[in-house]
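All protein chains but one are shown at their positions in the complex.
Letters are used for the chains, namely A and B, taken in the order the chains are written, and counting of residues starts over at 1 for each.
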Amino acid sequence: MLDEIKFAIDGTQIKANKGDTILKAALKHGIYIPHLCDHPDLEPFGGCRLCMVEIKGKGLSISCKVPVEEGLEIITESPEVNKVRRIAAELLIASHHVDCLECARNTDCKLQDVASYIGIEEGRLKRLKRVIKDLPIDDSNPFFIRDLNKCVLCGICIRTCGEILNVGAIDFAFRGTGTLVATVGGKPILQSRCVSCGECVARCPVGALVPKNAERPTREVSTVCTYCGVGCGIKLGVRGGRIVRVRGDVNSPANRGNLCVKGRFGYDFVNHPDRLTSPLIKRNGAFVEATFEEALDLVASKLTDYKGDQFATFASARITTEDNYVVQKFTRAVMGTNNLDHCARL
Amino acid sequence: MTNSINEIEDAACILSIGSNTTVTHPVIGLRVKKAARNGAKLIVANPRRIELCSVADVWLRHRPGTDVALLMGMARVIMDEGLVDSSFIEERCENLDAFKESLKAFDPDFVEQVTGVPQGKIAEAARMLAGNSPASILYCMGITQHSHGTDNVLALANLAMLTGNIGKPSSGVNPLRGQNNVQGACDMGALPNVYPGYQKVDSAEIREKFEAAWGCSLSSTPGLTLTEILGAALEKRVKALYVVGENPVLSEADASHAKEALEALDFLVVQDIFLTETAMLADVVLPAATFAEKDGTFTNTERRIQRVRKALEPRGNSRPDWWITCEIAKKLGGKGFDYGHPAEIMGEISSLTPSYQGISYERLEAGGLQWPCPSPEHPGTPVLHTERFLTASGKGRLMPLEYKPPAECADEEYPFVLTTGRSLYHYHTSTMTGRVEGLNMLRDRELLEMNPTDAAALGIANGDRVQVKSRRGLVTADAKLTKDSPPGVVFMTFHFADSPTNVVTSPALDPVAKTPELKVCAVQVQKLKG
Partner (left out) sequence: MKFEEIAQTAKEEWDALQASAKPSIVVGTATCGRAAGAMEVMEALRNELKEREIEANIMETGCFGLCDAEPLITIKGPGGPSVWYRNVTPEMAGKLVEEHIVKGSPVAEHALGAAGDGQVDGLTAMSDLPMLKFQVRRILFNCGVVDPSNINHYIATGGYQALNKVVSGMSPEDIIDEITRSGLRGLGGAGFPVGRKWDSCRRVPSDVRYVVCNADEGDPGAFQDRSVLEGDPYSVVEGMTIAGYAIGAQKGYIYVRAEYPLAVERLENATAQAKEKGLMGKNILGSGFDFDLEIFQGAGAFVCGESTALVLSIEGKRGMPKPLPRPRTTEVGLWDMPTLLNNVKSYSIVPWILTKGADQFASLGTERCKGTAVFSLTGKMANCGLIEVPMGTTLRQIIYDIGGGIPKGKAFKAVQTGGPSGGCLPAELLDTQVDFDKLTAAGAIMGSGGMVVMDEDTCMVDVARYFLDFTQKESCGECSLCRLGTLQMLQTLEAIVAGEGDPDDIDMLLELGEAIKTGSICGLGQSAPNPALTTIRYFRHEYEAHIHEKKCPARVCKDLISYVISADKCKACMICLRECPVDAIRGAKKEVHVIDQDKCIRCGVCMSVCPERFGAVECIPGRLTEADNA
């Protein structure tokens, strides 16, 4: 049992786990504090300055880095807080591409959340100069697009690549308004050490890192990745008769939301035109499409002659457990042999 | 795995051997890196420089095929320096004296000479493993795919027992299984000698249980292994073969031999999602549904049984594998193949398989369960062997071992050792990944990785087309010069049909597990003109 801590946010008593930050505890309780650069999987960064709160007796502080303490009194709205937070939000918006309808992250964007929370006053925003970047888009990776013009420099991608992957394909480069997330030598991401796992794409709060050809699924199905033996829990995003997205399942103990390049992006084979969609019977050296009835009849009539040890089965390490059970039962109970194996050793 | 994936990051020490974890099990790779970040000592033993070497405290770069020497050398240091967990050995292990005796052969000079690893480094690793508890041993096919793979695994088990690293969280001997459901396939007895739950086919009591359940009589003779089946096919002893979701033409060692065997059959049925290289040889091809188009379960490397859920309708006329097999069975007069849904199959599995007895689809809705799960109330078993081992005495048997060289060593004619493995971007024979455009873009061809020094001696430059030849056959690939490969060792994957690497690999088998020695064979390399 984790130690429990009681503290107050805007007068409401909150229970939180020891070690949780104020921001984490607030979000867990459905209390929104604006934030961009915080991510529960990563070390606090403290760069966006949006999660500023007032801690009674201690003054202003970012809430993403302060652990809860017994009896703390947190104020999320005060003139002091608003002064800093509103400016920080306005500065970010004034330097962001706001063609939201053309952005793959539309309605799933943390900056939109911030903007709608702060409440944009056009008069105030107009006082600021629009500072928009016009950098080339990096579409070198087959699976995702890097549009640094939309980057808010929250550093989540950098920390993901460093803390979680230990790959470090990207880091901050340059200074001032020229600060960018860059690969070594500013090369396209494909030529960097990037392993295309898409963990950064999954965490990017804005439209700076988005999957290519992103389509929103109409529903999601929880299942297990079909590749290696880790057995990552995934959520297949389905739309029409196609898989259009895969997300790691954060509740799966095997992967806790993490995925590799194959698991996250390697699903196109399911709808590939090469898929076998009909039984095939070889006639005169060439395959001919057949109905299941024809094919099964042929198989059954042939196999009748080979019952016993003239017969063998290769089961598979890739089909389901139930499939395997049925295959071995068939081999043993119907065909009467233990000549049964699969490529467990490969 | 004796333990669970989640426990890895809490280990105080990790020995990763024969596993390129970040490539073959990327998400487990993340846990290992997290552990290192948390301060765990990481020992990597691998002839090739892999990504984990960059976060390792010690990297033991031993020669391919010398794992027994390396591991027994470590055991010797642990024993000589009194670093053993004596209370664990006292309470949980047996055969110490014989084991000690066999360690005599592994004096540091011998071990250094065989493995090529300085003895100081071996001692450092041994002390690290013994001195940081709990320690988790992770291994993969770099351990098993040898003519003495079983010995390799036993050597790891010895180390775990000596240091008391078994039966407690974040420890254990943990094979990282290569394929999504290799564990489930084994659990279900897709093996020649056992029924589901590793119940022996040659045990009368067990057989009777299955005969009663299935309403038929069963063969008491263990069947042939995969390699033996292929041999028997060539000899016309096996005449009909039913292949479900496998592609032995590319995946088997000495693949030309495998292809010949399949061609020698009277009747070949292949059931798959694509027209694979193996399916091309079939008389009848049956279209299967993919994982996204059916319900079922996969059991992962940590023995976690997890639900696979249908997201799409099967494409065209394809059908789930279980359905197709049931239809064949029924046409052949089989009884008990009238399942309406995989949930019913699981019901039958749990009734016949003690370790799956507590598994049901209702329970799996709440998340996966790790076997053994012997009753509906059992929470599953994250850590094996907490109290006793699965031996007659219940004790862990320390196994005396001797060093045996690989079946085929480099020689004058075939001067390089070829070791095989995988690429991050492809899976097995690329049946699936080869049909993902983006993955092909990230890696589209076979590469022969070799040390620049070796390449220079042969006049080979980066990107040159080379021919790799063994006593069994030859393949071509593009050369990639990299110090990841030590001098004298070259590396290839087996993902690409147009460079079928397994045409050259060695058919030598481990006598117990019948695993082919894919990690060591002797080859010659030559630059192709043009």
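The rule we apply is simple: a contact is a pair of C-beta atoms (placed from the backbone, for glycine too) under 8 Å apart; a residue touches a chain by one contact, two chains touch by 3 or more.
Please read these numbers as outputs of a predicted model, since none were measured by experiment.
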Shown chains touched by the chain that is not drawn here: A
Residue in contact with the excluded chain [from A:M52, A:V238, A:L280 or A:V326]: A:M52
Hidden-chain contact residue, picked from the options A:A8, A:V84, A:L190 or A:A214: A:V84
Chain A residues touching the omitted chain (full complex): 44-50, 52, 60-62, 65-66, 80, 83-88, 91-92, 94-95, 127-129, 131, 152-153, 155, 171-172, 174-179
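Note that only the chains that are shown with their structure count from here on.
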Distance from chain B to chain A - Cα centre to Cα centre, in angstrom: 29
Chain A to chain B touching residues, read off their complex: 142-143, 163-166, 195-197, 221-233, 236, 238, 241-243, 251-256, 258-263, 265-272, 274-282, 287, 291-292, 295-300, 302-306, 308-346
